[in-house]
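What you see is the complex with one protein chain gone and the rest in place.
Showing chain A:
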Amino acid sequence: MTTKDIVLIALFAALTAALGVIPQITLPMGVPITAQSMGVMLAGAFLGAKRGGLAIILFLALLAVGLPLLAGGRGGLGVFFGASGGFLIGFPVGAFMIGYLFDRYAGRPPLFPSILFMLLGGVGVVYLFGVPWLAVIAELSVWQALAASAAFLPGDVIKAVLASLILREVRKAIPNL
(Lines give C-alpha, C1' and ligand atoms only; values in the text may rest on other atoms or scores of the structure.)
Protein backbone atom coordinates (compact mmCIF):
# COMPACT_ATOMS: atom_id res chain seq x y z
CA MET A 1 0.00 0.00 0.00
CA THR A 2 1.57 3.30 -1.11
CA THR A 3 1.46 6.64 0.70
CA LYS A 4 -1.05 7.78 -1.92
CA ASP A 5 -3.36 4.91 -0.95
CA ILE A 6 -3.11 5.82 2.74
CA VAL A 7 -3.85 9.47 2.00
CA LEU A 8 -6.88 8.55 -0.11
CA ILE A 9 -8.21 6.17 2.58
CA ALA A 10 -7.86 8.93 5.20
CA LEU A 11 -9.44 11.44 2.81
CA PHE A 12 -12.57 9.37 2.20
CA ALA A 13 -12.86 8.54 5.92
CA ALA A 14 -12.76 12.30 6.58
CA LEU A 15 -15.16 12.97 3.68
CA THR A 16 -17.71 10.58 5.20
CA ALA A 17 -17.37 12.50 8.45
CA ALA A 18 -17.61 15.90 6.73
CA LEU A 19 -20.78 14.88 4.87
CA GLY A 20 -22.39 14.87 8.31
CA VAL A 21 -22.04 18.68 8.28
CA ILE A 22 -24.38 19.09 5.29
CA PRO A 23 -27.80 19.92 6.73
CA GLN A 24 -30.18 17.00 6.55
CA ILE A 25 -33.19 16.98 4.25
CA THR A 26 -36.46 15.83 5.76
CA LEU A 27 -38.74 13.80 3.48
CA PRO A 28 -42.47 14.63 3.43
CA MET A 29 -43.29 11.76 5.84
CA GLY A 30 -40.81 13.12 8.37
CA VAL A 31 -37.91 10.71 7.78
CA PRO A 32 -34.56 12.50 7.92
CA ILE A 33 -31.95 11.71 5.28
CA THR A 34 -28.38 12.69 5.94
CA ALA A 35 -25.72 12.92 3.26
CA GLN A 36 -23.45 10.70 5.35
CA SER A 37 -24.17 7.27 3.88
CA MET A 38 -23.23 8.76 0.50
CA GLY A 39 -19.67 8.69 1.88
CA VAL A 40 -19.92 4.90 1.93
CA MET A 41 -21.04 4.79 -1.71
CA LEU A 42 -18.41 7.30 -2.85
CA ALA A 43 -15.56 5.57 -0.97
CA GLY A 44 -16.37 2.24 -2.64
CA ALA A 45 -16.89 3.73 -6.09
CA PHE A 46 -13.79 5.94 -6.10
CA LEU A 47 -11.32 3.75 -4.19
CA GLY A 48 -12.38 0.20 -5.07
CA ALA A 49 -13.10 -2.72 -2.76
CA LYS A 50 -10.07 -2.83 -0.46
CA ARG A 51 -9.29 0.87 0.00
CA GLY A 52 -12.99 1.82 0.08
CA GLY A 53 -13.75 -0.72 2.80
CA LEU A 54 -10.70 0.39 4.82
CA ALA A 55 -11.72 4.06 4.55
CA ILE A 56 -15.09 3.29 6.14
CA ILE A 57 -13.53 1.05 8.81
CA LEU A 58 -11.29 4.00 9.69
CA PHE A 59 -14.35 6.28 9.91
CA LEU A 60 -16.06 3.80 12.25
CA ALA A 61 -12.91 3.42 14.38
CA LEU A 62 -12.76 7.17 14.95
CA LEU A 63 -16.47 7.18 15.73
CA ALA A 64 -15.97 4.35 18.24
CA VAL A 65 -13.16 6.15 20.08
CA GLY A 66 -15.56 8.98 20.85
CA LEU A 67 -15.41 11.57 18.07
CA PRO A 68 -18.86 13.07 17.37
CA LEU A 69 -18.74 12.37 13.62
CA LEU A 70 -22.27 11.17 12.91
CA ALA A 71 -24.79 13.67 11.55
CA GLY A 72 -26.23 15.57 14.51
CA GLY A 73 -22.91 15.36 16.41
CA ARG A 74 -23.40 11.85 17.76
CA GLY A 75 -20.49 9.51 18.40
CA GLY A 76 -18.87 7.14 20.86
CA LEU A 77 -19.36 3.42 21.31
CA GLY A 78 -23.04 3.95 22.13
CA VAL A 79 -23.98 4.54 18.50
CA PHE A 80 -22.97 0.93 17.71
CA PHE A 81 -25.41 -0.37 20.32
CA GLY A 82 -28.19 1.89 19.09
CA ALA A 83 -30.95 0.93 16.69
CA SER A 84 -28.79 1.82 13.70
CA GLY A 85 -25.72 -0.09 14.97
CA GLY A 86 -26.14 -2.87 12.43
CA PHE A 87 -26.34 -0.37 9.58
CA LEU A 88 -23.02 1.12 10.75
CA ILE A 89 -21.40 -2.34 10.83
CA GLY A 90 -22.77 -2.93 7.33
CA PHE A 91 -21.22 0.32 6.00
CA PRO A 92 -17.65 -0.98 5.36
CA VAL A 93 -18.98 -4.23 3.89
CA GLY A 94 -21.27 -2.20 1.62
CA ALA A 95 -18.36 0.01 0.54
CA PHE A 96 -16.30 -3.13 -0.15
CA MET A 97 -19.13 -4.60 -2.24
CA ILE A 98 -19.57 -1.40 -4.26
CA GLY A 99 -15.83 -1.24 -4.84
CA TYR A 100 -15.80 -4.89 -5.88
CA LEU A 101 -18.57 -4.32 -8.44
CA PHE A 102 -16.84 -1.23 -9.84
CA ASP A 103 -13.49 -3.10 -9.94
CA ARG A 104 -15.08 -5.99 -11.86
CA TYR A 105 -16.76 -3.73 -14.44
CA ALA A 106 -14.52 -3.32 -17.48
CA GLY A 107 -14.01 0.40 -17.98
CA ARG A 108 -16.18 2.99 -16.28
CA PRO A 109 -19.81 2.04 -15.81
CA PRO A 110 -22.44 4.39 -17.28
CA LEU A 111 -24.97 6.01 -14.98
CA PHE A 112 -27.51 3.18 -14.75
CA PRO A 113 -25.17 0.32 -13.75
CA SER A 114 -23.41 2.75 -11.42
CA ILE A 115 -26.67 3.50 -9.59
CA LEU A 116 -27.43 -0.23 -9.47
CA PHE A 117 -24.02 -1.02 -7.91
CA MET A 118 -24.50 1.72 -5.31
CA LEU A 119 -27.92 0.29 -4.44
CA LEU A 120 -26.64 -3.30 -4.20
CA GLY A 121 -23.78 -2.42 -1.86
CA GLY A 122 -24.95 0.76 -0.17
CA VAL A 123 -28.51 -0.39 0.44
CA GLY A 124 -28.69 -4.18 -0.10
CA VAL A 125 -25.60 -5.16 1.87
CA VAL A 126 -26.05 -2.44 4.50
CA TYR A 127 -29.67 -3.51 5.18
CA LEU A 128 -28.51 -7.15 5.34
CA PHE A 129 -26.64 -6.16 8.50
CA GLY A 130 -28.90 -3.40 9.75
CA VAL A 131 -32.31 -5.08 9.65
CA PRO A 132 -31.45 -8.30 11.59
CA TRP A 133 -29.61 -6.15 14.17
CA LEU A 134 -32.65 -3.94 14.61
CA ALA A 135 -34.79 -7.09 14.92
CA VAL A 136 -32.55 -8.53 17.67
CA ILE A 137 -32.13 -5.34 19.68
CA ALA A 138 -35.83 -4.39 19.52
CA GLU A 139 -37.08 -8.03 19.80
CA LEU A 140 -39.03 -7.67 16.55
CA SER A 141 -39.35 -10.16 13.72
CA VAL A 142 -37.08 -9.55 10.73
CA TRP A 143 -40.13 -8.54 8.65
CA GLN A 144 -41.27 -5.98 11.21
CA ALA A 145 -37.74 -4.58 11.37
CA LEU A 146 -37.63 -4.43 7.57
CA ALA A 147 -40.95 -2.58 7.48
CA ALA A 148 -39.59 -0.08 10.02
CA SER A 149 -36.47 0.47 7.88
CA ALA A 150 -38.42 0.78 4.62
CA ALA A 151 -39.16 4.43 5.42
CA PHE A 152 -35.50 5.17 4.68
CA LEU A 153 -35.54 3.46 1.27
CA PRO A 154 -36.66 6.47 -0.83
CA GLY A 155 -33.84 8.52 0.72
CA ASP A 156 -31.35 5.74 0.00
CA VAL A 157 -32.40 5.58 -3.64
CA ILE A 158 -31.97 9.38 -3.94
CA LYS A 159 -28.49 9.05 -2.40
CA ALA A 160 -27.47 6.31 -4.84
CA VAL A 161 -28.52 8.56 -7.76
CA LEU A 162 -26.71 11.58 -6.28
CA ALA A 163 -23.54 9.56 -5.55
CA SER A 164 -23.52 8.28 -9.15
CA LEU A 165 -23.91 11.82 -10.51
CA ILE A 166 -21.12 13.06 -8.20
CA LEU A 167 -18.88 10.19 -9.33
CA ARG A 168 -19.47 11.03 -13.00
CA GLU A 169 -18.87 14.78 -12.62
CA VAL A 170 -15.77 14.40 -10.42
CA ARG A 171 -14.27 11.93 -12.90
CA LYS A 172 -14.92 14.46 -15.67
CA ALA A 173 -13.01 17.09 -13.66
CA ILE A 174 -10.15 14.72 -12.70
CA PRO A 175 -9.97 12.12 -15.49
CA ASN A 176 -6.80 10.35 -14.32
CA LEU A 177 -8.11 9.47 -10.85
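Everything that follows uses one rule, which is that contacts are C-beta pairs under 8 Å (C-beta built on N, C-alpha and C of every residue); 3 or more make two chains touch, one makes a residue touch a chain; residues count from 1.
Going forward, contacts and distances are computed from a predicted model.
Chemist: When one chain of this assembly is omitted, its UniProt record names it as which of these: "Transcriptional regulator", "Anti-sigma-E factor RseA", "Succinate dehydrogenase cytochrome b556 subunit" or "Biotin transport system permease protein"?
Modeler: From the choices "Transcriptional regulator", "Anti-sigma-E factor RseA", "Succinate dehydrogenase cytochrome b556 subunit" or "Biotin transport system permease protein", the unshown chain carries the UniProt name "Biotin transport system permease protein".
Chemist: List every residue of chain A that touches the chain not included in the displayed model.
Modeler: So the residues of chain A touching the unseen chain are 1-4, 6-11, 13-15, 17-19, 21-22, 25, 35, 38, 42, 54, 58-59, 61-62, 64-69, 72, 74-78, 80-83, 137-141, 144, 148, 162, 165-166, 169-170, 173-174, 177.
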